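A single protein chain has been omitted; all remaining protein chains appear in their positions.
Entry: chain A
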Amino acid sequence: MTAPPAAVTAAIALVPPAVGGGVDLLTGSAHAWGLALGAVLAALWATAFAAAHGGVSWVIPLPPLVVFAVTAVGSLLFADASPLRGEPLTTAAARWAVHSFPVMVAAQCAALAVLVLRAIRTPGGGGHGHA
């Protein structure tokens, strides 16, 4: 029995950023290189997978949401300063936004780059973007 493409796509989109974020937490990386690497890898892989199996229109908007969610959850659960430990939510949200924005831009660009490359390689289109 194989997992449906949508489930595989979701796993590809979510797991690498989560693992990368976890590595950042474990190593104490201040620059979130693990999250950045995971998010870009996930965007590339998930978009390529969805382009081949369908669901591209669901994958393309995912990077900003996934990156922000991983950043926020990691901070909520493990950071010294978080709204769960008295930090104002606005301050925390600003921190998450500042830290995650460059990563989400990189991941979003990676996802779009896959589409552009596929469009170049297969003139006339040919994506399987069914929902």
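Observations, loosely collected:
Quick note on the criterion: contacts are C-beta pairs under 8 Å (C-beta built on N, C-alpha and C of every residue); 3 or more make two chains touch, one makes a residue touch a chain; residues count from 1.
Everything below uses one rule, namely that contacts and distances are computed from a predicted model.
Set against the options "NADH dehydrogenase subunit M", "LCP family protein", "Iron complex transport system permease protein" or "Phosphonate ABC transporter ATP-binding protein", the UniProt name belonging to the omitted chain is "LCP family protein". Considering the complete assembly, chain A touches the hidden chain via residues 51, 56-58, 61-65, 68, 80-81, 86-88, 91, 93-98, 100-102, 104-105, 108, 115, 118-119, 125-131.
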